[in-house]
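The structure that follows is given in the form of structure tokens.
A protein chain is absent from this complex, but the other protein chains hold their places.
For chain A:
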Amino acid sequence: MKIALAGNPNSGKTTLFNALTGSNQFVGNWPGVTVEKKEGKLKGHKDVVIMDLPGIYSLSPYTLEEVVARNYLINERPDAILNIIDGTNLERNLYLSTQLMELGIPMVMAVNMMDIVKKSGNKIHLDKLKQKLGCEVVEISALKGTGVKEAAEKVIQVAKRKTAVPPVHKFAAEVEDVLDSIETKLGSGVPEEQKRFFAIKLLEKDDKIGMQMKQAPDVSDEIKYIEKEMDDDTESIITNERYVYISSIIDECYTKVNTKEKLTVSDKIDRVVTNRFLALPIFAAVMVIVYYVSVTTVGTWATDWVNDGVFGDGWHLFGIESLYIPSIPELIGNGLAAIGCADWLSGLILDGIVAGVGAVLGFVPQMLVLFIFLAFLESCGYMARVAFIMDRIFRKFGLSGKSFIPMLIGTGCGVPGVMASRTIENDRDRKMTVMTTTFIPCGAKMPIIALIAGALFGGAWWVAPSAYFVGIAAIICSGIILKKTKMFAGDPAPFVMELPAYHWPTVGNVLRSMWERGWSFIKKAGTIILLSTIVVWFTTYFGWVDGQFRMLEDMELDHSILATIGNAIAWIFAPLGWGNWRAAVAAITGLVAKENVVGTFGILYGFAEVAEDGAEYWGALAGSMTAVAAYSFLTFNLLCAPCFAAMGAIKREMNSAKWFWFAIGYQTLLAYVVSLCVYQIGTLITTGAFGVGTVVAFLLVIVFIYLLVRPYKESNTLNISAKAMARVK
């Protein structure tokens, strides 16, 4: 038996889902889209599957979530719908209920947050609600767990009955007449109980539904007639009629004590938090706390502990000298040595697999700390205010106000930064954020900046700030350019956002959300990180020495496969000013982790150990490239494809191979173009040298400016194929 859980965002749907299913949950994605799909078995009923539909306000064809939800309802036809509605926000929640009732699927309505309603002294008359909507109604409090069991039993009961009660609500007489005539036209191809739904969708000119029907009758006469009669488009007429009906019954169903004068606690909080003058300081303070705890202190301690302790040189329990606990590579290394394992195999296990696993797990503690904050900010209601406060700045670049948090976290580490983009609902904004977050110089890119600044610019103060400037400029320009491209211009992004009432989230919900996100990173991003670490390990430690293929020592890097690859591709970087194989190899090892760039240069210049900023070989590096070339090398490494861990996170968040490669390809292309322009135009200014490269650079600048300023029109159609989605079952 399949039961769909449907309701508005912020109606307590997730809490109810958790209460119904406990830990029997399966989280995935709806086919072909990034919308999360959750299903679970009802506690105590192994044969009942609860499908958690995305939170939606309507069944319109304009947002991804709505299309996903209605395709499921129409094509899969669950045995019953459990419609959760927020009792403190009855009118708007009932709007969706009127649409769900028309589907011809048995339905139970669960009025949530009844504890808050009762506390405020207001009354909801369930019997009236049942009479006016035509479905069973129960009252619950998902947070307190009251009424949940009864709701589950009721929904099983109506599902067993198999037949849906026809909807009670009626529209104006003219509209009803037109609907009747369309229903007659539908004929026997559509089951009786679904006729009203399809008739309304046809009248609304909803072509996504029209395409899914085997044969859609021509209803243009009806549309023309009613549009003339009521002086509005049919879509608006229907929407209007629904609210007219709800307004007409609301007084009977809902008795409100006079609270006009009294402010709720939530109102009082909001007065301060989004106050004209206090909003920005409070926002800054919240962000500082999030950053300080999850990046500067606790998160970094945890990550350092995993990277340097558990997967590094071992650690001391509670920091006590005598309680030494060896690291995992140490333990495994000793074990392998004891059984006399071959060098290449222990190399593969230690430097390939264990290091790869360490690279995945190393990010997890920091991420979990960050996810606790995000889950808290989201469920208490502040995240919506972040979007409200920052919207004006970010929407200009095709981003959401909520993009601020991924970017901020990205200055510490791009991996949790990319993962933080999950809080953005709008698909287009989220993809844009995922693509641009890693342009911000993260902590691991600092040593590269220190290296270039120290070796070629005499430690000039402006190098580091300029790196941030390049990163921010890359985000802004990318936002403006990308939002005009076909890939992004497809989907509309109406910013009409609910600002939910503030409330304390439960510890359970916050922890569950933290764990789900952390686990999905390990599962989805882990594979790509592990595999690429092994590949780079192999190419680094194997190569030809004197015509013989064998495993290499640390200092023999210049004989490795990697060096061969570096030599082979170095010409690609010649126009950027650093077409020597050392720089090419360093850029490749930078993909494992950006700070590797410094160490790789060290080995290639013959130093086994170098300082974090590579001070030992500054002279040698300065001799091999000009200052302009070095800056071009810096910009390339800042902007190009991030480290494998961040790529894994991008892959996880994009959830599509096409989008993943588009993101990586775009980042690398942009890095190449910017570095080329920096080198060619920089060389022209410093030395006056003019050549083919300079011409190309100027042409690229012109194309770039054109892409920035070309006019474009916001699209009005949701760019997904309803048919294709219907086919994937």
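Worth a mention:
Operating definition for what follows: contacts are C-beta pairs under 8 Å (C-beta built on N, C-alpha and C of every residue); 3 or more make two chains touch, one makes a residue touch a chain; residues count from 1.
Throughout what follows, contacts and distances are computed from a predicted model.
Its record in UniProt calls the unshown chain "Ferrous iron transport protein A", which is the match among "Peptide ABC transporter, permease protein", "Glycosyltransferase involved in cell wall biosynthesis", "Ferrous iron transport protein A" or "Carbamoyl phosphate synthase large chain". From the options A:N89, A:Q131, A:T506 or A:T527, the residue with contact to the unseen chain in the full assembly is A:N89.
Here the missing chain is touched by one residue of A:Y225, A:Y243, A:W315 or A:F607, and it is A:Y243. Annotation: of A:I320, A:V496 or A:A657, A:V496 touches the absent chain (contact as defined above). Mapped onto chain A, contacts with the missing chain fall at residues 57-58, 60, 62-63, 88-92, 95, 233, 235-236, 239-240, 243-244, 270, 274-277, 279-280, 384, 387-393, 395, 492, 494-501, 716-718.
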